[in-house]
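With one protein chain withheld, the remaining protein chains of the complex are depicted in position.
Up next is subunit A:
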Amino acid sequence: MEKYDKLEKVGEGTYGKVYKARDKVTGQLVALKKTRLEMDEEGIPPTTLREISLLQMLSQSIYVVRLLRVEHVEKNGKRLLYLVFEYLDTDLKKYIDTYKRGPNPRPLPSRVTQSFLYQLCKGVDHCHSHGVLHRDLKPQNLLVDKDKGILKVADLGLGRAFTIPLKSYTHEIVTLWYRAPEVLLGATHYSIGVDMWSVGCIFAEMARRQPLFAGDSELQQLLHIFRFLGTPNEDTWPGVSSLRDWHDYPQWKPQSMALALPMLESDGIDLLSKMLEYNPSNRISAKDAMEHPYFDSLDKSQF
């Protein structure tokens, strides 16, 4: 890895460290994700395997983080795998935090929320149209270039090609706060709706500057959702009572989304309600979301 100057450690994943580095020849900034391979019972982690092969397929979209190359190196008899990504300076979580904390707390400019949500839908649509579910969309996994106002989908470690569903999917996916109700209720087959639910939660989080549903257990997570959107039933979500983990829950009526999220105008509220639709088959797709009137005031030609 003499090709790169390591500048600083920017993160630590399950399987190794992430460095900010500079390509010595081109001067390009990159993120190096290191995976140790040697003397390991597991071999290449399944998450790394999926991330590499899915990113190779998806990297041509500018709304998905670009995997520049995979470097397989040997050093002192140890074998290492470096994933070389383009470098972006921050992520959406840190970006939201700068508006929440610091000397001058203020809402995100609504233009930024609109533009980021549009780019997120573009990235997600790109994954879905290639048969890939992301399954772990959350602000930490969305990389942001502050100056250029660009947002990209990253971290496809939990991504799944849904082209060959061999066995039913695990429901151990997606950080709790962004997890769709069908997953929380134990659905064994799910689809693009799980990602769109997460997109809705992220949309609301940009508007509120804090998570929409911050549960600390699966049950608490469901109750947060039910309290806000009303407890679902066979009328609002046909089939819900036959899901594996369905129980009799307290009955809540839906709250007014417009009152809870006064910073969003009516088109924004309408789009959010379509993303947080209970019935996964009625939940809006990324492609349709991009055509929603909420984006009418956005100059789409720049994307």
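The rule is short, and it goes like this: contacts are C-beta pairs under 8 Å (C-beta built on N, C-alpha and C of every residue); 3 or more make two chains touch, one makes a residue touch a chain; residues count from 1.
Here is the rule we go by: contacts and distances are computed from a predicted model.
**Student:** Just by its UniProt name, which of "Cytoplasmic tRNA 2-thiolation protein 2", "Phosphatidylinositol N-acetylglucosaminyltransferase", "Cyclin" or "Autophagy-related protein 101" is the chain not shown in this complex?
**Tutor:** Missing chain, per its UniProt entry: "Cyclin".
**Student:** Could you tell me which of A:Ala21, A:Val65 or A:Leu81 touches the chain that is not displayed?
**Tutor:** A:Leu81
**Student:** For the chain that's not shown, point to the residue among A:Asp40, A:Asp245, A:Glu265 or A:Glu291 touching it.
**Tutor:** Counting the whole complex, the residue in contact with the absent chain is A:Asp40.
**Student:** Which residue, A:Ile52, A:Val153 or A:Leu212, contacts the hidden chain when the whole complex is considered?
**Tutor:** The single option touching the absent chain is A:Ile52.
**Student:** Would you write out the residues of subunit A that touch the absent chain, in ascending order?
**Tutor:** On the subunit A side, contact with the omitted chain comes from 37-44, 46, 49-50, 52-54, 56-57, 70, 72, 79, 81, 131, 161-170, 191.
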